[in-house]
Every structure is written in structure tokens, then in C-alpha cells.
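Then we have subunit A:
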Amino acid sequence: MSSSAREEILGRVRLALADVPPADETPIPWTYGQPRALDDVLDRFEDRIIDYRAAFERCSGAEVPARVAAALARYCARSAVLPDGLDDAIGAALVASGVAVRSDRPPLTRTELDATGAVVTTCAVAAAETGTIMLDHGPGQGRRALSLVPDVHVCIVRADQVVSDIPEAVARTVRALRERRPVTWISGGSATSDIELTRVEGVHGPRTLHVLLVETEGRG
Partner candidate 1 sequence: MTTTPTAQGRPGLDAPGAGKTVALFSTCANDVMFPQAPIAMTRLLERLGCRVVFPTKQTCCGQPLVNTGYFDQSVPIVRNFAKTFGGYDYVVAPSGSCVGAVRHQHQLLADHALDPGLRRDVDAVVAATFDISEFLIDVLGVTDVGAYFPHTVTYHPTCHSLRVAHVGDRPMRLLQAVRGITIRDLPDADRCCGFGGTFALKNADISVAMASDKARNVASTGAEYLVAGDNLCLLNISGVLNRQQSGIRPIHLVEVLAATEATS
Partner candidate 2 sequence: MNIPLSIAAVGRDTADSVRLTPAPPPGRLIDSPRFPVQARVELGNAVQRKNLHQAMTTIRAKRAVVTAELDNWEQLRLAGEAIKNRTLRHLDHYLVQLEESLTAAGTTVHWARDAEEANRIIVGLVEESLGERREVVKVKSMATQEIDMNEALEEAGIAAWETDLAELIVQLGHDRPSHILVPAIHRNRSEVREIFNEEMGRYGRPAPEGLDTEPANLAGAARLHLREKFLRAKVAISGANFAIAESGTLVVVESEGNGRMCLTLAETLISVVGIEKVIPTLEDLEVFLQLLPRSSTGERMNPYTSLWTGPSSGDGPTTTHVVLIDNGRTKVLADPVGRDALRCIRCSACINVCPVYEKVGGHAYGSVYPGPIGAVLTPMLRGVTSPVDASLPFASTLCGACFDVCPVRIPLPDLLVHMRHKVVEAKAEAASGGRGLLHPHLEPVLMRATGTMFARPSLWAAAVAGGTLGGRILKGHVAHFGPLPWPLASWTGARDVPIPPTESYRAWYARTHHEDGSLK
């Protein structure tokens, strides 16, 4: 039975560690949560996103709805799912440009989601050095499947959400994790190097990642 397996494994572990004094604690030569010194955090973020061959553009808050609509038009996405909590103006702009806008309330089935061309989300935090966008799936970000199944992901990142590197970004997401919310890190579009180590962008996740960096608050 599993419980006896538990006791036996823990017993084996204790026996195996008989040489380790109980008070022994390996010192960790590391200071957590430190920023990395970068010349310009936003420039580094841009550089890394482009390095992943994802699309990147900067705009003001006021420009976001139009930029999202333009991006979806460029990728020929005729439908988009917009999570709860996303700025209503984005939905309005998409409707105006002829995109079928879907809400995830009630939740879309997997098949409906698969038949949806794009998803637009915000994010929780982004790390410049690695070009990593982190979603904690709070308002504006949707459940995990939303930013996964549609083939185009437009992600809106506010400049004040971009930190230098992973240590700062982890520090900003531990609260969500301690609240047991899922967190997803996204660094470029889905990719594989499984065939002859040739990098191919786009396998199962969205084949297109489009990042909008919002530098000034035009509107909320």
C-alpha cells in the first residue's frame, strides 16, 4: 500500500542520511531577488522579444485598441477570445474592424477555442534579460487554455511591469503562486529544435506571439 511505501521511502532516506548531523544546514551563497544591471530595461526586453522572432511594438495606452485590431488584421485572425477584465475598448475596436469577439463566459469548449483565431491578454510581469512574459491568469489574462490554443497571441505589457531579470520577476509572482494560482512563463512563440536542432517557431502553442509594450498611459 502507498502509506507503507511512504514510510519505507522516508525510512530509507533517513537511513541514507545517517551521516548528516541534524543541525547541518548548507549555506546558500546567493542573495535573492536582486535586479540585474541593464543599460535600459525596455530596450533589452525589446531586443530579446525580437530575438525570439516574435513581433514587438511600442505604443501609448490610447493606441492599444487600434494596434490590437491592426495586428489581428495582419495575421488574418477573424475571431478572437477576450478574457474578462480586458479593456472594453479593445473589444469595441475589434468588433469595429470585423473580428468576431468571443467571451470566455461561459467557458468556451476546447473545440470552440481551437476554432478561435486569436487571443488578447495582459500579463502580470515581464523579465527583460530573458524576454519572458509571465501570466498569473488574473483579470485580463484568462485561464491558461486561452493563451495556448488559439494560434495568435497578442500580449499587452505595461512598461512598469517589465523588470530586469528572472529574480525580480519571480519575486513579483510568488504571491500569486502562494495563493495557488497557476503561473505561465512565455518566452517567444512555441518552438522546437527537435529535428537536427533546427529551430522551428510554432508547434503546439500559438505560432505567433505579438507583444505590445505600453509606454505611456493614454487611457486606462
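Keep in mind how these were chosen: all candidates are chains of the complex that A comes from, given by their letters.
Following the convention adopted for this analysis, a contact is a pair of C-beta atoms (placed from the backbone, for glycine too) under 8 Å apart; a residue touches a chain by one contact, two chains touch by 3 or more; residues count from 1.
Keep in mind that what you see is a predicted model, and the values were worked out from it rather than measured.
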Complex member in contact with subunit A (any copy), out of 1 or 2: 2
Subunit A to candidate 2 touching residues, read off their complex: 2-3, 5-6, 8-10, 12-17, 19-20, 24-30, 32-33, 48, 52, 107, 110-111, 114, 127, 129-132, 137, 143-145, 148-149, 165-167, 170-171, 174, 177-178, 180-198, 200-206
